[in-house]
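My questions will all concern the structure given below.
Missing here: one protein chain of the complex. Every other protein chain is in place.
So, chain A:
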């Protein structure tokens, strides 16, 4: 990390583990539940949030001294919504196929509480470069969890990864299915995401006891 000072590097690294937005701050859970049935959707959502949070944090940070505090939440919301619509329109014109895949996520990005949370907690009080790193860090932390959850849900629920069968054919009973293994239909419904996230939180806290809150 020669490029970044230690403090700056921590802005990116902290949210990946010890200050993860999903497992520690428990933000952005709704989208983590909704779209992680497939790995592909998880990756697309992570990239979208990475873009919106990175750029949005910079925009809010640049405007931080002129935003009237009474309407700051509305201003933040407008910035997110505008960014998302711009991305959506540009994709529709130049990458139509991708935009159709993304359609579901557009609404989810605007309402993602991580984005508003970082605007409010970080970008309003810090400079653009730091805010950019913070945005990227938090989006990556969010994305890592989404991809882990998506990986297990798709593998155990559908026996595929990125839509490619990896465990054999469940109907023709080949591969692992020949031994009597069945796909777990529970994994593709949203409550399964809650359980997977719960297990991640448990593993993380049992490895790092400092994260456990005092009862």
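General observations
Simple rule for what comes next: contacts are C-beta pairs under 8 Å (C-beta built on N, C-alpha and C of every residue); 3 or more make two chains touch, one makes a residue touch a chain; residues count from 1.
Here is the rule we use: contacts and distances are computed from a predicted model.
Note on the omitted subunit: UniProt lists it as "Na(+)-translocating NADH-quinone reductase subunit C", one of the names in "Autoinducer 2 import system permease protein LsrC", "ABC transporter ATP-binding protein", "Na(+)-translocating NADH-quinone reductase subunit C" or "Oxygen sensor histidine kinase NreB". Check A:85, A:178 or A:199 against the missing chain and you find that the one touching it is A:85. The chain not shown here is touched by just one of A:62, A:166, A:189 or A:203, and that residue is A:189. Residue in contact with the omitted chain (choice from A:11, A:24, A:41 or A:60): A:41. Panel shows chain A; residues 34-35, 37-38, 41, 65-71, 74-75, 78, 82, 85-86, 89-90, 92-94, 96, 100, 103-104, 107, 153-154, 157-158, 163, 171, 185, 188-189 of it touch the chain omitted from the view.
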